[in-house]
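All protein chains but one are shown in place.
Chain naming follows the written order as A, B and C, and within any one chain the residues start at number 1.
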Amino acid sequence: MEKKAETEKAVWQPKIIAFVCNWCTYAGADLAGTSRLKYDAHIRVLRLPCTGRIDPLFILKAFERGADGVLVSGCHPGDCHYNTGNYHARRRWTLFRELLEFVGIDLQRLQFAWVSAAEGAKWAEVVNAMVAHVRELGPFEGYHTMLARSGQTLWLAKAGANGGNGSGHDVPGTQPVERSKEKQETE
Amino acid sequence: MSMTATLTNIYAPYLMTVDEIIDEAPGIRTLKLAFQDEAVRKDFAFRAGQFGLYSVFGAGECVFCIASGATRKGYLECSFQKVGRVTNALRDVEVGDTVGFRGPYGNHFPLDEKIKGHNVVFIGMGIGLAPVRSVIWTCLDERKQYKDVTIIYGARSADLMVYKRELAEWAKTPGIKFVKTVDPGGNPPGWDGEVGFVPTIVERAAPSPEDAYAILCGPPIGIKFTLPVLLKLGFPPERIYTTLENRMKCGIGKCGRCNVGGKYVCKEGPVFTAAEMKELPAEY
Amino acid sequence: MATIITAENLKQLAREMLKAGYRVIAPAKQADLVVFKAIKDAQEMLPESEYILPQASFKEFVFPRCECILRYRFGEGGKPVFESPNLDGEPPQAVIGCRPCDAASLPILDKIFGWDYVDPFYFKRREKTAVISVACSRAGEGCFCTSAGYAPDSTAGSDILLKKCAGGKYAAEVLSDKGRQLAEKFGSLFEKVEATPPVEVAGLNPAFDVEKIKPWLDKHFDDPLWLEIAARCMGCGTCAYGCPTCHCFDMVDEGDLAGGCRLKNWDTCSSALFTKHGSGHNPRSSQEQRYRQRVLHKFKYYLEKFGLRACVGCGRCTARCPVNLDLRGVLQTIAGKQA
Partner (left out) sequence: MAEAVEELRALARDLLAKGTVQVFVGYGKGASPGRTAPLIITSADRAAELVWDKHCLNNLAVYLTRSEVTKRGKVGIVVKGCDARAVTGLLQEGQVARENVVIVGMSCDGMGEPLLEACGRCDVHTPAGKDADAHHLACDYVIGKAAVPDAQKEDEGAEYADVARIEALPLAERWAFWQEQFGRCVRCYACRQVCPLCYCKRCAVEKNEPQWLATSAHTAGNFAWHVIRAMHLAGRCVGCGACERACPQHIPLSLLNKKMAKAVLQHFKYRAGNDPTAAPAVKTFELSDENDYFR
């Protein structure tokens, strides 16, 4: 369903959000930087106090804002600055993965890793692997179509002037009507 | 009844520029808003007591009274407390930013219809002074049309008082009996006003009910205890006016949430007399 | 002279309307449910005998559950600009096969959406909506239209009312200009006959005298009956969202840094958030106060303001309610309690 024509893929760049814990993976990413390790730039890193603080709400919001993939990474079990944050998180994600897979999301788009503060190289390798996976999969068509159908204007514009005919469309009034007919009404 | 000819987007706000931001008290801010659309600025008019829906795009809309005097043209002011999503967004706007305004909605204090030519007692409590202030300035701008003017204002503490500059101005204006008070313990050293809850201070100030109207606004608890004092002083219920504040979304009688009993606060309010309030069930 | 239309021609009417660019809304199957659907093909239309009342009214097609009332984006310097959606250009739509009680909801909704300010999002659809209802040949278990001031064959809100008669035919009664225009535009599908054939209309004796409700409500705002009735109410929106006459809505902004929409979403007075102030104060903090609001609004306030009750007696609220809270039973109790 998601294989894209070569040319469009050349233009399209994956948008990946990484939720990382402040004490380990963020420091690991820093180390990758100071060690001048090269890794793919199509990743945006968000720092949180602990993997235990990374809420499934955040992951859904990342997809809602157009992420094609989400990477979650933190301290190895046993290294957590708050002792048990990553253990609780691990249980939560074990279930969250099952749920997202059940509702039809390809788990290649949601990767989990443990990267310690000393593993700058592993961070670069994890990121490169993730970007490659998602580049292979292409844009997250399913979610973007759902967003366009739900009237999220950013995705409407991407989905062409008319995000969907009137009846199939969830939110009447969101699709931008052709410029000519529409009256500009900013009283 | 064919309506299509007259259809306009009744939910579309005016675009306003933030001209001035005044920090009244911790958590309370006043915005001075000017209409961006020239035509609207020229002939926008409202009556003291009316309210509007103020919006920050992306956060939503919320309802406050129009706090500036109805006699002041081309702009309007609103005062709000930082409590929720939209007021937090309003808190972040800077001078020159654009916000939305929909209004004026609701009824108003019957200044021209009834109160002109009589004595008038203004009582405000906390941020409840905002709707009263609109009436005060509308009245003071046409001072000669009113007889005695009394202003009684109370707040929990001195720094929580709003419109501090204007309070000082009213205190010095001849022909205004001005009383300000803070709740017990809210008085800083060198406090020159009264100390006590508004109901006690109103009783002590004992404004005369003779040929007088009272305009009273504040939190429900404040109204609950000040109303009986005014009645005891002899003010007839039909000559005591107050405003009701309810959760609102549309502000124009459609979304169904602001009714108290059978009255829609946004259409048949927010201004009610004490007599009308007696008819309403205790649902506010 | 009377007008007749056969069941087959009714399907043909739907086909021709679809061809003529109408959005045709009719009861259709949705898994194990009967719902109003914008059908794509006349085959989807269920014959009248296969349903009494779809799961929800067709309200969704004149008052959508989620609708954008303005689109905003942030121009240069972050300055917001906004546009309103198109207020004309809605496709003509026809509801075929609804029941007289659902049709009766339109004149009721017109009152609130037309009170002083005219809601364009409702009326731009309402104006373009023709209603061809079918009188009930049998009453449902939960129906109480005759107690709410309507009947299995009432005409309120319908443009054409069909009544079932022998031989799979319907007697068609044109009730409005819109109905007449439809009957003329698709005249070939209607036949003229001498005398109106006998029609099959359900009988339903009223469960209570609705005139007795408001007098009791006027004086029993604080009656313990409310807590007794509504202590079991779950506070969900199932009754409101299935109800043909519930019209309350929420307004929210949804968007991101680039822009977004201001949305008008269905809302329900059974939710605590409906009236909760920013300060946390809530004039209706417990469930029975919220259920009381639902009954008072429909049987007292709306009547006082608009001279119509906001209830057509379809009985969906009871059937859909997870705890089977019985509005008809509540009204019977109230009517019986005459003060």
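Simple rule for what comes next: a residue touches a chain if its C-beta (ideal position, glycine included) is under 8 Å from a C-beta of that chain, and two chains touch if they have at least 3 such contacts.
Values in this document were obtained by computation on a predicted structure and should not be read as measured data.
In the full assembly, the chain not pictured is in contact with A, B, C, by the touch criterion defined above. In the complete assembly, the contact with the undisplayed chain comes from C:242, out of C:242, C:259, C:283 or C:313. From the options A:15, A:42 or A:90, the residue with contact to the unseen chain in the full assembly is A:90. The chain that is not drawn here is touched, among residues C:26, C:160, C:202 or C:325, by C:325.
Take subunit A: the residues that touch the chain left off the picture are 1, 56-57, 60-61, 64, 77, 84, 87-88, 90-92, 94-100, 102-106, 111-114, 126, 129, 142, 146-147, 149-152, 170-171. By the touch criterion stated above, the residues of subunit B touching the omitted chain are 84-85, 88. Where subunit C meets the missing chain, the touching residues are 30-33, 55-56, 65-66, 141-142, 227, 230-232, 234-238, 240-242, 250, 252, 254, 263, 265-266, 268, 271, 273, 286-288, 318-320, 322-326, 328-329.
The criterion applied here is as follows: only the chains that are shown with their structure count from here on.
Taking the mean of all protein C-alpha atoms as the reference point, the chain centroid lying nearest to it belongs to C. When you average the Cα atoms of each chain and compare centres, the chain farthest from subunit A turns out to be B.
As a whole-number value, the distance joining the C-alpha centres of subunit A and subunit C reads 41 Å.
Subunit A has residues 185-186 in contact with two or more other chains.
Looking at subunit B, one finds that residues 8-9, 12, 15 touch two or more other chains. Subunit A contributes residues 65, 151-154, 166-167, 170-174, 176-177, 181-186 to its touches with subunit C in the complex. Listed in rising order, the residues of subunit C touching subunit A in the complex are 23, 38, 64, 66-69, 71, 73, 81-86, 89, 91, 121, 254-256, 258-261, 263. Partner subunit C is touched in their complex by these residues of subunit B: 1-4, 6-12, 15, 55, 57-62, 81, 83-84, 87, 97-98, 100, 220, 245-247, 249-250, 252-257, 259-262, 267, 281, 283-284.
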